[in-house]
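With one protein chain removed, the remaining protein chains of the complex are shown where they sit.
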């Protein structure tokens, strides 16, 4: 039993009230996904660059990820009842107990989506709380819940403003999930926030990614990281995606036209869906530079074959965990800034980690059946290996 | 009794369930605010340009405005209980029963605020539903409520997407209101949506503007309009503001340095707060042009003395009610576009109506006492007239 | 004889070859404009805030301004011959011998104009050389000349890139000047660069502003500055405008509707023209913050009555002279950053200095006759004082 199955079991058999405790238990009994599950590199897919210890966004020190996964019911859709295939994923730049903002920047390749709070990120250069990702129709509840959680965990800030402009993003899971049933509740968001952790990151049908579809295979959460050589500063770049985009016949994996090699009726006949991408680094980048980094995500998605269709909300945010206490209330701060001329290895790392995180999401996801017995199949691992071999791109 | 007082009475004495009916009654008995209340022009403040019939955003045909005003309790703040001084204001471009998007554009002068849904406005050039304005900590509930209201009033759209990226903006009312009590509920948003109407528009302490502060006087909702001469196409431009920004000593009214002429301890010593501005027109502008129009709002605020402080969320959206059915799902549409070289009268109208709407918000607002007996005084009409006379700027 | 007349004399009577020496002489004999000429404050126009020593952009330490003024011929336009009423103005952030870039940001209120090099400012956060302003049809020659001047004064940079993306902006002087005659030559640009200096700044019909029109009065170059109190860091903000925009009946000076109080046939019946605004500060702002500062220029123009017409190129750039050596080629730099929450006095200073610089441009400009005997009258000082008095806004 993987930790993911453990979570499913917990969620199915118990109310949400005990789920948090059980999730901790799932972790304790040592059946974490990262140990039990296969990732893209495990299959021999060739990627460039050196990953961090977990090949995850959490390789950037301080970053914590939490998930709430809601899987309930089956069969015919009854709005407000289910079936439910959705969740919430959160990313804390400095861990869940920090109140210290991080420098940040964002970018949109195609804006058929929502990421609240970006106007203030753009203006101030700071990301003040966590990044939260859920389904399209639950952005609001998640947004207010972030403020409520902040207030539940400490007094309001002196200014009265307390994470008052949260970052909440979304992709649409209505093919599998009762998205119009508004199943995400404040407590579900609290749970994801409360259980955020470092180390291995759950992938696939988990958190906000639970009901998502990627290149018309089952998608969801994926992650990857790169570490630079000491020559380039030894920095780490981590990427986490909630992958719900892409048209199958465009899918390239490590340059190989995988999508068209796998026959079968696709879910859509179009590039719909969306992808939210969070980029973390410990390199000392100022907001201008982090915006540039966010823009490189497009190039990573380009490698995977994306053309960013009209229906896609392809929205990216990048932050740096360096420069603690930069968001002072008064006076002048000394902040560290990497030379623009030294930034290329970070750009390349962002492209590479994005490219891989998307594939990891598909590799980790399992076939899922949701509303009205809609089924989305997982990318078949054996078939994938066979295709990679055909194009001489399978690593031993 | 003005309609505003009527609304207050209704809201105080009855549950929200019956409030909608009573609001209609308030309207029927003919005590509309526009008749009973004083506006800036009534005081002799000189503004340029010709207004529409109501000097309101609703002079743009089809535009409807609705408000829910929550005023409950007094005395010491008890989070979650009150006092409550808040609300919701909605603006429908084509009336509440239309499902037809409008061309739109947006702009931020200072982004310490939220307007959800703007990423899709920017990308698509369309505003698909209403613009909703509330307090900072209620953006989420209002956002999801817009989707829920859409679904309550008709089946989901064919795509499954149903106003899934609502436009919800905010300003912060925590000086007077228990903003951390999350008092806005889904039903409050429904009420504002259900009761939207054309004709005279409530101003001052109403809707989302209930607890707002403008130039350190009591602020709130304000509106104004301009109609162009037939020579310039005879178009109408309407502006609605939720005014919660400004530093008193910078306030200029019709160019007169009113702020520094009125002594007294200001609320803040800074330009905090925010202002949300909605610009409507029936001129045939395409999205590129509407973005330009939104940018002119800054120039109107400049006339009033704004310097757009760091704490201010000064976010503007402009839409055109022309070009019905432009948001087709397939094929090619003929759309109407005004020549760029003919757009100046619309730009000037936007500046003028913005300048006046801000003043109207202050003129209409009444002194209010909120949490912890915080009191914000209204701009005193007699004193204002005296100052205008001193500078030879009072008409009549 | 003012220094300006001195310049005119030099330029009329001698070749450009000797003009540089004579210009220095003009300065030496002590007839600088700032001493001899009247500025807005001298007339009793009330402005807020404390100016620096010169009430000029050069109050920001290190900033140098240079001008080349070309006034030749009169009567009927003969393209390529004249009459010529044009020039070049340059602003060096750190003085003409520095090669050290400055942090910068830019903004466009209305983009019917050109400022080359902004794409790299936006991307890198740095302004690498001077800001140059000339007429619309001479942007190209000025742009390449900046590179040539850089190469003339030192070996290429190690990268081969040597100010290769210059900042050159323009406004259109074709009502008075033979703009299609391409009269600005490489040497004219060199002269402006070579003669840049600190201290008092020439205003009115000088440099790039020579043939410009502002609010349908004679316009040109104007400047102003503000110094903050030690409580707010003691920083200086300086603004320089090349003012060629505005519609007379909209003109407000210190809030007074001056434009409509002065009868007479206006030049245009529209808001055409353009305004280029350069904002300098010694406050430690990072690029994100300088972009915000540039955006405040709009609010200053709003105070003066601008509605930023379709034909106007209203383009602004802001830079900070703090953080020398921030543009390192490798490694990590410590840079200083003012807290966002401490930035308001700088925003207000930007608004105020912009408001005043525009008026200074008009006050300094003299009536000019150009091609085809087109004449643009200067704003009459006595009439202006009379109007200010009428509205109780003339300071003693």
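By written order: A, B and C. Residues from 1 in each chain.
Here is the rule we use: a contact is a pair of C-beta atoms (placed from the backbone, for glycine too) under 8 Å apart; a residue touches a chain by one contact, two chains touch by 3 or more.
The structure displayed is predicted, hence computed values, not measured ones.
Among C:119, C:229 or C:375, which residue is in touch with the absent chain?
Checking each option in C:119, C:229 or C:375, the one touching the absent chain turns out to be C:119.
When the complex is taken as a whole, what residues of chain A touch the one chain not shown?
109-110, 250, 252, 254-257, 270-271, 292, 295-296, 298-303, 305-311, 340-341, 343-344, 347-348, 350-351, 390-393
Against the chain that's been left off, what residues of chain B make contact? List them.
So the residues of chain B touching the missing chain come out as 123-126, 233, 284, 286-289, 292, 326-342.
Contacts of chain C with the missing chain: which residues?
79, 108, 110-120, 122-124, 136-145, 147-148, 151, 156, 159-162, 164-165, 168, 172, 174-175, 179-180, 182, 311, 313, 315
Everything that follows uses one rule, which is that only the chains that are shown with their structure count from here on.
Select the chain at the greatest separation from chain C, using centres from the mean of Cα atoms.
A
How far is the middle of chain A from the middle of chain C, if each middle is the mean of its Cα atoms, in Å?
So the centre of chain A lies 48 Å away from the centre of chain C.
Can you pull out the residues of chain C that are in contact with at least two other chains?
As it turns out, chain C has residues touching two or more other chains at 292, 340-341.
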